[in-house]
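With one protein chain withheld, the remaining protein chains of the complex are depicted in position.
Here is subunit A:
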Amino acid sequence: MSGETLIELEHVGVAFSATRSVGGGRYWALEDVSLRLKRGERLGVIGRNGAGKSTLLRVLAGILEPDRGRVRRGPVSCQLLSLALGFMPYLTGRDNAVLSGLMLGLRQREIVRRLPAIREFSELGDFFDEPIQSYSSGMVMRLAFSVAIQVEPDVMLIDEVLAVGDAEFQEKSGTALRERMRQGHTVVLVSHSEKEVTALCDRLLWIEHGRSVMEGDRDSVYEAYHQQLHLGEAAT
């Protein structure tokens, strides 16, 4: 099965409304990005802030449709690992786990079956049955991560969520996510941490100002990326 193309983007562009007012224009968050994602591949997306990385992930997730170019998608489930999706402050941790799990595409009985694991992983103890408005922000993130890690789509889309909570939980959540990624899932990872990307991805896509600059194996793309950064620094 390896090598089968799951998603293919050809010169994809995405435009957002710039303002709410009448006659407001559009801006192109993605201008021209092409990529081919194969089964079992772990693709890292790199580029500076505002390059369009998060927009690209949302195109891959099927949340955004391209305004130009083409997206070809096999019959696979793609899920963006959004943390705290749909969380409501007045609901208990347990209810929020079910709600968020449903929004992440899980069936209710699957979530209910995994509730003990979610409670365990989040280390919330009796707080699990308290409204999350009584939680600290760290506790909310622990719950959010514990729910998100339960989702097992064909293609996992991860946007900078490798480290949440305090140092200890960061370690634990990072380990769990890396474990999940190594299980042979197809993964697209957006991260600013070169260490993470190097450790987890075998291929890289480099985008800048909404355009693909380079796609290829990890080392050659990083080499070109660094060269460009140095050139930029030298020029200024």
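Everything below uses one rule, namely that a contact is a pair of C-beta atoms (placed from the backbone, for glycine too) under 8 Å apart; a residue touches a chain by one contact, two chains touch by 3 or more; residues count from 1.
In this text, contacts and distances are computed from a predicted model.
> Assign the chain not included in the display its UniProt protein name, restricting the answer to "Xanthine dehydrogenase family protein", "GntR family transcriptional regulator", "ABC transporter ATP-binding protein" or "Transport permease protein".
Hidden chain identified via UniProt as "Transport permease protein".
> Sort through A:50, A:86, A:184 or A:216 and give me the one touching the missing partner chain.
Residue touching the chain left out of view: A:86.
> Just one of A:9, A:98 or A:187 touches the chain that is missing; which is it?
A:98
> Footprint of the hidden chain on subunit A, which residues?
Where subunit A meets the chain not shown: residues 14-20, 24, 58, 61-65, 80, 82, 85-86, 88-91, 95, 98-99, 102-105, 107-108, 131.
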